[in-house]
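Before I ask anything, let me first share the structure, which is written out below as structure tokens.
In this view, the complex is presented without one of its protein chains, the others remaining in place.
Entry: chain A
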Amino acid sequence: MPGPAPDERMRPKGRRNTQGIRVDPEAEVTHEPRQAVLSALVKHRPGVLSEVSALFSRRQFNIESLTVGPTVDEDTARMTILIEEPDPGIDQAKKQLRKLVPVISVRELEGEAVRRELALVKVSGEKPDDVNAVADMYNGQAVDASTDSVTVEITGSKQKIDAAIEAFKQFDVQEIVRTGAAALERGPKTLEKDV
């Protein structure tokens, strides 16, 4: 005997949002994206970067920047990954990263972590004194100069570099290269084995 049709069946009262979290039926709840700084210790061997970056692209995590470099231990490298995701996405990114075999540990750095980016800005060499003056304002320094161009190095937060580049635009910017962020937690904490 066929039971009730779809519109006559016993129905639940609750609901979930699109992230699978139970929510108050009366209120709309969404998670806003936020920026997270993930720091990962990985095995220093060929293919690790591609494995990590492929994970992010496959899972459609929006990656802001990714930097990688060796540590004091020659067998490990450290990655700093900036992502912008809602909280459940950030949790997933951490867990998925941790699953990769070459990944030793992963941690999200707290908001006050030390974060630095580097930019090299090549501008016209017509007014070297003015260029130097602007560079000083941002604690930058000229690292190369010729009759036609001056290259300035700026290190600092993303906001500071954005502002410096804006200021250098008066000198006819010829080329820019920027790194992603490198970050370390403040205080004595280090990224040891996952806790």
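Quick note on the criterion: contacts are C-beta pairs under 8 Å (C-beta built on N, C-alpha and C of every residue); 3 or more make two chains touch, one makes a residue touch a chain; residues count from 1.
By definition in this document, contacts and distances are computed from a predicted model.
Per its UniProt entry, the chain excluded from the display bears the name "Acetolactate synthase", taken from "Acetyl-CoA acetyltransferase", "Acetolactate synthase", "Glycerol dehydrogenase" or "Transketolase central region".
Contact with the chain that does not appear here is found for just one residue of A:Gln92, A:Asn132 or A:Thr155, A:Gln92. Checked against the full complex, the one of A:Pro33, A:Pro86 or A:Pro102 touching the unshown chain is A:Pro102.
When you scan A:Ser50, A:Gln159 or A:Thr190 for touch with the missing chain, the hit is A:Ser50. Interface residues of chain A with the unshown chain, by the touch rule above, are 1-7, 9-22, 43, 46-47, 50-51, 54-55, 58, 88, 91-92, 95-96, 98-104.
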